[in-house]
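Since the structure comes first, as structure tokens, the remarks are kept for the end.
Below, a portion of the complex is reproduced, with chain positions unchanged.
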Amino acid sequence: MHVPDGFIDAPLSVVGGVIATVGVGVCLRGARRELDEKTAPLAGLVAAFVFALQMLNFPVALGTSGHLLGGTLAAVLVGPYTGALCVTVVLTVQALFFADGGTTALGINITTMAIVTTVVGYGIVVLLRALLPARPASVVPAAFVGALISVPASALAFVGFYALGGTTGLSLGGVLVAMVGVHVLVGIGEAVITALTVGSVVTVRPDLVYATRSYEQPLEIRHTEQAA
Amino acid sequence: MTASLVVHGLAFAYPDGHQALYGVDLTVARGERVAVLGPNGAGKTTLVLHLNGILGGGRGTVAVAGLPVTKEHVREIRRRVGIVFQDPDDQLFMPTVREDVAFGPANLGLRGPELADRVHEALVQVGMAEYADRPPHHLSYGQRRRVAVATVLAMRPEILVLDEPSSNLDPASRRELADILLGLPITILMVTHDLPYALQLCPRSVILDDGVIVADGSTYDLLCDDATMTAHRLELPFGFDPRSAMSVAPAASPSFP
Amino acid sequence: MSAGHHHHLYLDRASLIHRLPPQCKIAAVVLFVTAVVTTPRGSWWPYAVYVLALGAVAAAGRVPAPTILRRMIIETPFVLFAVILPFASPGPKTDVLGLTLSATGLESAGILLAKGTLGVVASILLAATTQPRDLLLGLQRLHMPQLLVQIMTFMFRYIEVVLGEMNRMRVARESRGFDARHVGHLKVVAQSAGALFIRCYERGERVHLAMLSRGYTGRLPVFADARSSTGQWAMAALLPLVAVATTVAAWATL
């Protein structure tokens, strides 16, 4: 779904750029509350993982292929603001360095793949957690559903941009059906991988999952008679 | 004079719930060299990681040169306390040995020839000057450990904390490291399982076991105290006798004139 | 294990382009692609100028053509998409080699391929002549927010950590008689994938803490002088200047 240079016309690319800049600005402010000395590297790792996930292109149907987006995973692990920044960083590096996604389409790509996925995915996670039992493990099914829905939502946002500024003259209905159809399938893969990763992290390092942070435990003090 | 290091009632549990420290008390005077002994899993590394605020958030306090280790002083404290990690792979991350050694002093503001001199000097100290342009991850384990020591020496810390510095070093490097440490007029805290090395370098030792300090005294006395030693899985190695050792090389240990 | 040693995309050469400060190169790429994208529909000659300009950069950077062509494989998905256009687009039809194609679809596909490909090649050239570490430095100089720089720094490092840890795990498995050809053993790989994430994270966490111990404040110390002179900026400006002039001329002559 990485939009290449020249796919969306220049004015709408500028609009995408403005939306992305505002969104990233909001995230930068919000992330200050999420990030500290220890979570900064976690954000980097999440970005690296999202990067690896997005490399996994899998064929869906008739020559089309989709790849995982990773937005929900990022949001669940490091929080929605930082999560969106992680995906933004991935997209920037891909555009500049890996020629994946156009440099001028970066604003659009950030909007659809970093902002929409984290907002939708994390929103659903928050919603479901309120309904599920209050245990750290509840985040796993919540992340599954969030990831499942975030991907077609992102595809929908893309179709929106296309409707307003597409340069290729394809019929809107066709694009809509193709994009959303493909990405419903991609969403299933995304959901499975997100749930597996979150599940394994929650069991070993619950403190690393933003969505389940905040559990304290009492410390025991022992007194000893010192020898020597 | 304020003590170099004061640890008081330090308790800590890892995020997975495993408690490693249960109230550690330790005071180290300026210029003292203290060995931290104890079995595997006693909490030695966990204690070390508290000394410059890498771990924190449990109970108790740590103070360095009178300054409490809190978020607000952490930067100043990290200038003063240099830690050599147990695993050199945790310490080395830059693309070349030279850049890695320069990393710390550069963060302290050094630049240009002054920085280059500092780096070169540290690399010469550990015998790795000719490896300056190689990537650290392409070195042998012992070479990586030597570079890890150099990265910290280059920062000229006031307090040097070493977590098993002699492991994986060849015997000559081990002795050379001892010579370097003996020549530094600073406070040294050294975690080690190498009891002869502790005796050679540190007049004083503490034993940490199961998250608490269970013994504190002169290294020589501790090593001769069989009951305490066996209670904490400490044994003298094959062929080593502290009594005869001290009669041969007393100079190393100021407390035995 | 460590950050930014030679990346597989980077070609280690001594060239004019390699020596340019990274911030100049990034700015040049962005401006160049912007100019390309704003080329008006209906003019075709500007693309020849763009190709020549990129060719000159590739020559100056000593990036061989086969390398560029091989790396253009990243385009495949959208090339496939462009191939569909002439069939699927509405509008008047023309006959090409016995196929009935949409004329506008054909034109759109041509433009899309031309613009997209130029963008891809510009990125390939940037990556081939700039190390990831320098890219970071360049973005930092271009005032990308500190937080993003930091995440990106760690991302580059972790890509290596992930690869390194994956390799260690593979060697460990094979040394203990693991036979990757059995199907049942997929489970083992899947199982260790969960451990991989945490293992990578914890390795990276410890490295990060060691960095903090040596006074790291979130900014990598700059050893190489990355300041850019006016001369260097002027040189880097050549490529986008050519492109902008071309686009402007194309609009004027439309």
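Read from first to last, the chains carry the letters A, B and C; within each, the first residue is number 1.
FYI, a contact is a pair of C-beta atoms (placed from the backbone, for glycine too) under 8 Å apart; a residue touches a chain by one contact, two chains touch by 3 or more.
The model shown is predicted, which means the values in this text are computed figures rather than measured ones.
The complete set of protein chains in this file's complex follows the formula A x1, B x2, C x1, whereas only one of each kind is placed.
The definition used in the following text is that only the chains that are shown with their structure count from here on.
A comparison of the A-C and A-B interfaces places the larger number of contacting C-beta pairs at A-C.
Work out the mean CA point of subunit B and of subunit C, and you get 43 Å between them.
If you average the Cα atoms of subunit A and of subunit C, the two centres end up 20 Å apart. Taking each chain's centre as the mean of its C-alpha atoms, subunit A lies 42 Å from subunit B. Contacts with at least two other chains are made by residues 204-205, 208 of subunit A.
Those residues of subunit C in touch with two or more other chains are numbered 157, 207, 212. On the subunit C side of its complex with subunit B, the touching residues are 1-5, 133, 157, 164, 203, 206-207, 209-217, 221, 223.
Only residues 49, 52, 54, 75, 78-79, 81-83, 85, 87, 89-95, 99-100, 102-104, 106-108, 135-137, 151-152, 155 of subunit B touch subunit C when the two sit together in their complex. Only residues 9, 26, 29-30, 33-34, 36-38, 71-72, 74-75, 77-78, 80, 84-85, 88-91, 102, 104-105, 108-109, 111-112, 114-116, 118-124, 126-127, 132, 135, 145, 147-148, 150-155, 157-159, 161-162, 190, 193-195, 197-198, 200-202, 204-205, 207-208, 212, 218 of subunit C touch subunit A when the two sit together in their complex.
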